[in-house]
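Here the complex is missing a single protein chain, while all its other protein chains stay put.
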Amino acid sequence: MRTGEGLVRIGLAGVGYWGPNLLRNFVQVRRCSVEAACDLRDDRLEYVRDHYPWVRTTKRIEDLLASPDLDAVVLATDPPTHHAFARAALGAGKHVLVEKPLAMRAEECRELIRLAAARRLVLMVGHTFEYNAAVGQVKRYLDEGLLGEVYYAYAQRLNLGLVRSNTDVVWSLAPHDLSILNYWFGVPPETVSARGLSFLQPEARIADVAYLLLSYPGGRFAHVHLSWLDPNKVRQMTVVGSKKMLVYDDVSASEKIRIYDKGVTRKNLSHLDGYDDFGKFQLIHRAGDLLIPKLEFEEPLKLECEDFVRCVKEGGTPRSDGRSGLRVVRVLEAASRSMADGGAPATIDWDPGDL
Amino acid sequence: MRTGEGLVRIGLAGVGYWGPNLLRNFVQVRRCSVEAACDLRDDRLEYVRDHYPWVRTTKRIEDLLASPDLDAVVLATDPPTHHAFARAALGAGKHVLVEKPLAMRAEECRELIRLAAARRLVLMVGHTFEYNAAVGQVKRYLDEGLLGEVYYAYAQRLNLGLVRSNTDVVWSLAPHDLSILNYWFGVPPETVSARGLSFLQPEARIADVAYLLLSYPGGRFAHVHLSWLDPNKVRQMTVVGSKKMLVYDDVSASEKIRIYDKGVTRKNLSHLDGYDDFGKFQLIHRAGDLLIPKLEFEEPLKLECEDFVRCVKEGGTPRSDGRSGLRVVRVLEAASRSMADGGAPATIDWDPGDL
Amino acid sequence: MRTGEGLVRIGLAGVGYWGPNLLRNFVQVRRCSVEAACDLRDDRLEYVRDHYPWVRTTKRIEDLLASPDLDAVVLATDPPTHHAFARAALGAGKHVLVEKPLAMRAEECRELIRLAAARRLVLMVGHTFEYNAAVGQVKRYLDEGLLGEVYYAYAQRLNLGLVRSNTDVVWSLAPHDLSILNYWFGVPPETVSARGLSFLQPEARIADVAYLLLSYPGGRFAHVHLSWLDPNKVRQMTVVGSKKMLVYDDVSASEKIRIYDKGVTRKNLSHLDGYDDFGKFQLIHRAGDLLIPKLEFEEPLKLECEDFVRCVKEGGTPRSDGRSGLRVVRVLEAASRSMADGGAPATIDWDPGDL
Partner (left out) sequence: MRTGEGLVRIGLAGVGYWGPNLLRNFVQVRRCSVEAACDLRDDRLEYVRDHYPWVRTTKRIEDLLASPDLDAVVLATDPPTHHAFARAALGAGKHVLVEKPLAMRAEECRELIRLAAARRLVLMVGHTFEYNAAVGQVKRYLDEGLLGEVYYAYAQRLNLGLVRSNTDVVWSLAPHDLSILNYWFGVPPETVSARGLSFLQPEARIADVAYLLLSYPGGRFAHVHLSWLDPNKVRQMTVVGSKKMLVYDDVSASEKIRIYDKGVTRKNLSHLDGYDDFGKFQLIHRAGDLLIPKLEFEEPLKLECEDFVRCVKEGGTPRSDGRSGLRVVRVLEAASRSMADGGAPATIDWDPGDL
């Protein structure tokens, strides 16, 4: 049994799609112990008992919240339940890690943030990509100014699979891109224009494809393409600057970051590569070398779990804290408003307390 | 010397960026002969004399138009000159091939179409991609219904290079994607929403990056991402259908078309590939096999030149005729309207005569 | 604690490089329980206690062999120890899984096989690739005759890293390729020619690069290129047949198998693709479509561990049994003979009992 003084004792709620990954990682993280797991379905609880026989199981989340031997609760339940369960857990004095999105409304996020602060508890949201080694490397490149002036970024998150009836592709997939962009740029967007396309559930107007255009202070932009319909899995983000361009490809095993240089300025009347254009022009850039840096990769979810345990043990604020969750939810809300308004830009007035 | 009865005798105006490609191809096409070339710059005319010593050169386009020994004129001049030069050439009884865009306004296109029809002359626009073997293969796949119901398409045309001061990235690059989409779908779009981003020439508001969202009859959509700022050259178009998805990658030498299948419907609680999502879901698709068909590739510009010569010799309408040019220019005009209007959808009322 | 009636109780010897992978997998496999682990180094035992606190640890392998509560022993120790430890374990009545190579000499392998048979114990060698989903799929393709007549195969196993002083690149890396080839072809090679190149330890003549050419009954051949010096990781095997060719790329995440078709026979005087050759020729094949089948992938080591547990519980012979280990060791011995003889072919006389 992995209990004992000084260990952070964890209860997990939700062992469906994502919960087992949390379970597997927390079991391997030091200084903590998974004590209990909760799910409504018998087969999921049996899964837990089969793989982790020392973890006690229950169908009632109240059992977790009422357990005096638990220090923290991890919520991998349905998003509409996040707010209520997290509030109850904080109320019961538990540290909380919630899967993304933190809640379904900004006001709910703010309530959780206030509650955690008042009770001096850790509130963390599972923005796993903020713990991804490639994402962190890109952050360092941007902070160093490697790309020169950053013009714009674009993301594609495309795949088959999880078509939902209770949420659209924006709320399901965009939290990844939005949390990454907020992290990279150090500031959230000011406006969002969003268009959603509904092919599988048109009558319910649940978008399976969406396009977001985000504007940031200082004239930066980001564009996000989301889809549930594409059989080719793509998870790619590109940042274009005045000096270099960078592609982060999450699907690639060995070439997660590609850095494209621009060569010296000059004129070039290429006759061989000439299918693109016409007439009078001034050539100012040309493509240069391509560098693929070596990354030391660790499972991001493991690092996320470790950050949670560290904050609980030592105090401190996790990288993806409650405010990080709030900032993503506010952009999601604005995207929903813009989609409902035919793509008209929706402005977000950032409160200093949100940042 | 390649003259003689029965040969189509051609004069080329504009030997800058694209003109040399036309010259090289027309020289190799049967049943025609390049007789004369025109450009304002001495070095370009010297280029012609150096490589093709039998071609006579001039700085005055009037010399071409007035030459009784020329049957056809090919215009690779600056786009703003297309309309005036093409009108004059048709007026002088010459068959005309104009580089894209056919003109800068739809009304100008219509005038050229009327003029060519009245004088029974060939009017062709250089939509080279309509002659690309991969584009044609995709057209056949779509007509056969290989993809099932077509949901949406998206295109990326990104590169460094030709930043212009007299036109934006939409008018410069989008004609390729728009002519391909019109060809594939067999019908032009009904509305266009467009957003342009101006980084290099912000005061002039000349967009170097643009996003277009096009809606088609029957609920289809297409999205186009254009950029002059990206050091990594991308020319990719994807079509997503209910059964399969298809990627056309113009940059790839050996894998220009990739066809992604969808497997049988089933539930799958993957714990390994699970970084994307949460909660309750129904899994309806999964990725299946990937097929990369073998293509026999010929230089598209050569096929375009052959089509022009064939139509001049035998009568008939080229694949990219004046109406094809008009349909592209109408969408470009609508995109400019939408961009000026902050991205609000611009509707195009198609006249039966345009289609 | 994962003990209990009916569970296969396992002791692991060797927790260095590969042992932790075995540990992680056996912990997750049903119907078994890891009870004890043995290593000479304190830090490795601490690693075990830290991650798997219920596993008892020891520095003496004799403790494992003498434990009446252990049903099976897994050996991930240094190869020169394999034979002695496996013999002792079988002598103590334990089922045995040995990492590859089974032993350093064929005669040692035969002794272990005899001993296991006499005592009705499972003897298994860790040829993990025989449990790889892609390798198995290729086996099915070959058995179905998908490729037509199989002409030859070639393998590349190249990487940086594990330069050894007590074994060469052949004994270290070739067991993977040899076990796969034996599995695919259903018959082991008749002769082996091998050349080794020694760059890092030339005085000791320990090869860091080696080339093997293997001949099989019926005129088939296989070629294997092994290296410890290549910074680009390659693990690729190709099988060329009269109808199709197949590439198995173990490094690729999503395209592990690529099947290249051959098109219809015809003449083709290509002027574009003509850098290769001269003069008079008859063109009989051309490249055709490329198919990348979808694979359901499971961790091969997990399947290997499950096969071991199943055979212990239910009886039966594991896929990579002692004879499979013997067949690989015999080819390794022949390769060493050929290398010592400057590359002259070394013949292997297969005893019916080896097959």
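To keep things simple, chains are lettered A, B and C as they appear, and every chain counts its residues starting from 1.
Operating definition for what follows: a contact is a pair of C-beta atoms (placed from the backbone, for glycine too) under 8 Å apart; a residue touches a chain by one contact, two chains touch by 3 or more.
If you're wondering where the values come from, they're calculated on a predicted model, not measured in any experiment.
Visitor: Please identify which residue in C:66, C:84, C:117 or C:197 touches the non-displayed chain.
Guide: Answering carefully, the residue with contact to the hidden chain is C:197.
Visitor: Check the options C:55, C:121, C:138 or C:173 and report the residue that touches the missing chain.
Guide: With C:55, C:121, C:138 or C:173 as choices, the missing chain is touched by C:173.
Visitor: In the complete complex, the non-displayed chain touches which residues of subunit A?
Guide: Subunit A touches the missing chain through residues 255, 261, 263, 286-294.
Visitor: Given the full complex, what residues of subunit C touch the hidden partner chain?
Guide: Residues 14, 16-18, 20-21, 24, 76-79, 99-100, 128, 151-152, 154, 157, 159-166, 172-173, 176, 193, 195, 197, 199-200, 202, 209, 211, 213, 219, 221, 223, 225, 227, 229-233, 238, 240, 244-245, 247, 258, 260-262, 269-271, 274-288, 290, 300-301, 342-345 of subunit C touch the chain absent from view.
Visitor: Just the residue numbers, please: which parts of subunit B touch the chain that's not shown?
Guide: 1-2, 28, 30, 50-51, 53-54, 233, 251-254
Heads up, the rule we're going with is that only the chains that are shown with their structure count from here on.
Visitor: Taking the mean of the C-alpha atoms as each chain's centre, how many Å separate subunit A from subunit C?
Guide: 39
Visitor: Spell out, as numbers or ranges, the residues of subunit B touching 2 or more other chains.
Guide: 261, 286-288, 290
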